[in-house]
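Report on one structure; see the data block that follows.
For this view, one protein chain was removed and the others were kept in their places.
By written order: A and B. Residues from 1 in each chain.
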Amino acid sequence: MTVPPAAYVLLSTLLFVLGALGVLLRRTALIVFMSIELMLNSVNLAFLSFARMHADLSGQLVAFFVLVVAAVEVVVGLAILVDIFRTRDTVDVDEVDLLRG
Amino acid sequence: MESAVFLIASALSLVGGVGVVTARQPIHSALSLLVVLASLAVLYLLLLAEFLAVLQVILYAGAILVLFLFVIMLLHAHSPELHPSPKLGRSHTATAVISATLLFGLLAGAVLQALGGRVVAPPPPGFGSPEAVGRALFTAFLLPFELAGLLLLVGIVTGVVLGKAPERREAGRPEEGRPAREEVLTRGGRR
Partner (left out) sequence: MGLVVPWIIGLPLAGWILNGLWGGRLGHRPVGWIACSAVLGAFILGGWEVLALLRAPADAAVVVRLWEWIASGDFRIEAALRLDRLSALMVLVVTGVGFLIHVYSVGYMHGEEGYSRYFAYLNLFVASMLLLVLANNLLVLFVGWELVGLCSYLLIGFWFEREEAARAGRKAFVVNRIGDAAFVLGVCLLFVLFGTLNFEEMARRVRAVPSGQLAMATLLLFVGATGKSAQLPLYVWLPDAMEGPTPVSALIHAATMVTAGVFLVARLWPLFAALDILPNIVAAVGAITALFAATVAVTQVDLKRILAYSTISQIGYMFLGLGAGSATSGLFHLTTHAFFKALLFLSAGSVMHALSGVIDVRRLGGLGRAMPLTTASFLVGACALSGIPPFAGFFSKEHILESAYHAGLIHLWLVGVVTAGLTALYITRAAILAFGDPPADPHAHPHEAPPVMAWPMIVLLILSAAGGFLGAQALGDPFHQYLAPLFEKKTVPPARGLDGLVLGAVSVAAAAAGIVVAWAVYRGRRDPDLGAVGVFLRRQWYIEDLYRAVVVAPAEAVARFCAGVVDLRWIDGVLNGLAAWIARIGTGVRRWQSGYVRQYAAVFLVGTVLAVSYWLFR
């Protein structure tokens, strides 16, 4: 492996932070979701790098399950989003503040 | 060779990442995400995770992203950022940026310290192949596998339930109900 594993993990970190910024700073719900997907993917990249590093397949299995869960999460999340849009006619996450104390 | 591919793929993924986070329209964001997914798939291949690379393309790019696109088209809502009325002001932005930078700094530092100059041995043959992953999946990771199946079931049910059109009709209020039904029948009947 000519490219040091650190590089992969560093990239993963960068993508993770990017995704986090996207979650925090965007108001469109869909874009927030996609930022979350970005974060999940970055985590997958990290796991696969570690799997390669230690020659342990478990890392790939973890990434596999992350993928599955991500899929389910997207389904549920988008269903909720659609529901909210139907009732409130907005996709701005700041508008959904019913849990305000 | 590997380095070149790595550089290009990682650059692309970064560009795509920035694009996801900064796009005005959701559709642009979705397309940027596609770029990210694809470049990551390449990186997976470099990491000898063939099976997962393929899964990435099929599942993530092929299913999940498509789902996103469907919803984007379904909602066709305008981006809220075009009408600025933010409820969270500059302090929030500042907190976010500072914490994110800090996090990156900490993690990067840790990574470099722990993994810098590490020499990696070549893995056994068949590493990352569908056979290897599948074998592990049905032996060591059987329980998580089953649970994942259950989780998928939950997801399906949720999708169906939440996705149903809201019931507007109630028994005992025929006036409201009848026109809608007539509408449906007429449409169906004319076929």
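As a convention for this text, a contact is a pair of C-beta atoms (placed from the backbone, for glycine too) under 8 Å apart; a residue touches a chain by one contact, two chains touch by 3 or more.
Computed from a predicted structure; not experimentally measured.
Only one residue in the set B:Leu7, B:Ile58, B:Met73 or B:Leu102 touches the chain that does not appear here, and it is B:Leu102. Considering the full assembly, B:Ala110 is the residue among B:Ala63, B:Ala110 or B:Ile156 that touches the omitted chain.
Contact between chain A and the unshown chain involves residues 20, 23-25, 27, 93-94, 96-101. Interface residues of chain B facing the missing partner chain: 87-88, 92, 95-96, 99-100, 102-103, 106-107, 109-110.
To be clear about the criterion, only the chains that are shown with their structure count from here on.
With centres set at the average Cα position, the gap from chain A to chain B is 6 Å. By the touch criterion stated above, chain B contacts chain A in their complex at residues 2-3, 6, 10, 13-14, 17-18, 20-21, 23, 26, 29-30, 33, 36-37, 40, 43-44, 46-49, 51-52, 55-56, 59-60, 63-64, 67-68, 71-72, 74-75, 77, 79-81, 86-88, 92-93, 96-97, 100-101, 103-104, 107-108, 111-112, 115-118, 120-124, 127-128, 132-133, 136-137, 140-141, 144, 148, 151-152, 154-156, 158-159, 162-163, 166.
Those residues of chain A that touch chain B in the shared complex are 1-11, 13-22, 24-28, 30-31, 33-35, 37-38, 41, 44-45, 48-49, 51-53, 55, 57-58, 60-61, 63-65, 67-76, 78-83, 85-86, 89-92, 94-95, 97.
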